[in-house]
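Following this message is one structure expressed as structure tokens.
Entry: subunit A
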Amino acid sequence: MKPLLSVSGLHVGFGRDPRANEIVHGVSFDLAAGETLAIVGESGSGKSVTALSINRLVDFGGGRITGGRIDFTRADGTAIDLAGASERELTKIRGGEIGMIFQEPMTSLNPVLTIGEQIEESFRLHRGLTGRQAKAAARDALERVRIPDAARRLKYCPHQLSGGMLQRVMIATALSCNPRLLIADEPTTALDVTVQAQIMALLAELKRETDMGMIFITHDIGLVAGIADKVMVMQAGEAVEQGSLDEILDTPRHPYTKHLLSAVPHFEAGRAARRDYSRPKTPATPALKVEGLTVRFPVTGGLLRRQTGAVHAVDGVDFDLMPGETLGIVGESGSGKSTTARAILGLVQPIRGDFTASSNDPAKPERNAVQMVFQNPYASLNPRLRVDSILAEPVVASGRKVDAEIKQRMEMLLDRVGLPRNALERYPHEFSGGQRQRLCIARALMLNPSVLVLDEAVSALDVSVQAKVLELLVDLQHDFGLAYLFVSHDMAVVERIAHRIAVVYAGQIVEIGDAAAILSDPRHSYTKSLIAAVPSIDRRREHFTLDTRQVPSLVRPLGFEPPPAEWRDIGADHRARLEA
Partner candidate 1 sequence: MGKSFTKTLVSTVAFAVALGAAGFSATASAATLRMAWSQDATGLDPHKQTAFSSLRLLELVYEPLVRLDKDLKIIPALADSWEFSEDGKTLSFKLDPEAKFQNGNKVAAADVKASFERLMAEETGAAARANFLSIETIDTPDDTTVVFNLSQPDVPLLTAMTSINAAVVPASEIEAGTIGTKAIGSGPFKLDQWEPNSKEVLTANKEWAGGEVKVDGINVSVLPDETAILAALRTKQIDFALLNDPLVATLVPNEASLTLDRTPVLNYHVLQLNPSRKPMTELGVRQAISCAVDRQDVLDTALLGEGKVSGPLTMPAYASDPSQLFCYERDVEKAKKLMADAGYADGFSATVIAATGEPPTAAAEAQVIQSQLAEIGIKLDIKMMELNVYVDTWLKGDFDMAVALNGGRADPYSMYNRYWTKAGNLQKVANYIDDTLDDLMQKGRVETDPEKRKEIFAAFEKHLAEVSPWIWLYTAYSYTAQQKNVTGFVPSPTGSLFGLTTVTVGE
Partner candidate 2 sequence: MNYLTRRLLTFPLVMLGVSILVFVSIRLVPGNAITAMLGTEAGLLTPQQRAALEAYFGLDKSWPVQYGHWLMGVLRGDLGISVTYGKPVLDVILERFPLTLELALLSMLIALAIGLPAGIFAATRNEKPSDLGVRILAMIGQSTPNFVVGLLIIYILSVGFGVLPVMGTFTPFFENPLENLGQLILPALTLGFAFAASVTRISRSSMLDVLSEDYVRTARSKGVPALSVIWRHALPNALIPVVTLSGVEFGYLLGGAVIVEQIFALPGLGRMVLDAILQRDYALVQGSVLFIALNFMIVNLLVDLAYAVLDPRIRLGDR
């Protein structure tokens, strides 16, 4: 039997001279109907370009196929070489026979058209449906992706729906005409873990219902385990290894595959948690102590902008952090974990709460005791300043002159974070993302702080880079006796770095304690669902179950105060909030 899709010797280049500027160097693979191929690689590996070449969208991004064939078996049994197909034929095939979903659901739907109009369009184009028929078909499509109240949602515009919902709409659109092939380009990367789990479950279910072939592109080899039949690993435009799921995961042959599997953080349910620190039995001075931290943002309405309520972003958070200890704060977007971090640094004004930080060095002022590293290394370094000015900024801010001693410290820190000394004379754009994050860390260490707040500090980095930065952080922690407040949504990463974990949900800590204890034995229902949603290579072909629970609104009427928390102690250092 002919495969659904057979790619052979695919070369793709960009720009005026595509041959000289080649991104994909001869990739070949086959895909049978009903089969799922996962293409795994880091940014720049050419995985997306390969995928976009199949339905030839790459043409619109300035790319050209410079060699190879893409043989596709059409619904009527005829074969076509997509690499040489005319735009006319491609228009029929796209959407009709090859569907595609993208990474960013928020930007991948047209903001000015309603959800309904965008789904209907496929039916109009490929099925010739019009008017009421098209509308009915669109509603069915939405129901198929388990969107509640589909009829009403059809009239919504994209900005009125959450990312998860939008990705479902994208899936509904892509699948509306029952394509024979679905290309999913990092469809869950931009989503929270629990939402990611739901989308994965949905895709798996839909695949089971139809006989559709699927190409699933991801950087997260853990995610692959749940869905793929075959895996192709790409690096620098080449397919370095391909094979069945089990072959790749269990007996990787190519060093890069091995590296991906070993070096990259994978979630191991507490087994990988750090054991290099234990809390002192006797009470000691914490590096940072937070009590009853509460941040609220006013909600205004009406002509006079009178305050009508408040967003309870952070509601009565307390914890302490010992020198040399890492507290991981985990939660999903909107949970208030970043706001907590920002409040500690004074970037947002808490309405209540105390925090005290103690300095490593009694001679130093307390206000420099806490420093922060931000999520996006591209945004947190001023692109117009040279590295030496960037590193000098905290020093200048604290009122010191930049003298030889400071210069020396700069060089020492650069050495320490693994950057060459000549980096001082360069600008941020000359560095990669991982290097920039190292710069940010060096900058944060300039004033010799006792606490480092790391707000999603590795989230924007490629997986293998993540691992290296995490290693660096651990080393630095030992060397400088730092306390880390590590804010992240990524359980696998938190597992590698945290000694203790605080799970934040809707502005409140719901579970806090020893990392291994919480990850292996979560007690709060939210923690449980969070951990259940984390993909992992161990959970091979696991069937995710759908959960449509929504994050509760944090907007409360004026003057609302939450009831005091009640806690249940589970272990020596493990307690969870009582649930109603």
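Candidates were picked such that all candidates are chains of the complex that A comes from, given by their letters.
The definition used in the following text is that contacts are C-beta pairs under 8 Å (C-beta built on N, C-alpha and C of every residue); 3 or more make two chains touch, one makes a residue touch a chain; residues count from 1.
No experiment lies behind these values; they were computed from the predicted model shown.
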- Please name the candidate from 1 or 2 that touches subunit A in this complex. 2
- Note on the structure: candidate 2 partner, complex, touching residues on subunit A are 55, 57, 60-61, 87, 90-96, 98-100, 102, 104, 107-114, 121-122, 125-126, 157, 159-160, 170, 173-174, 302-303
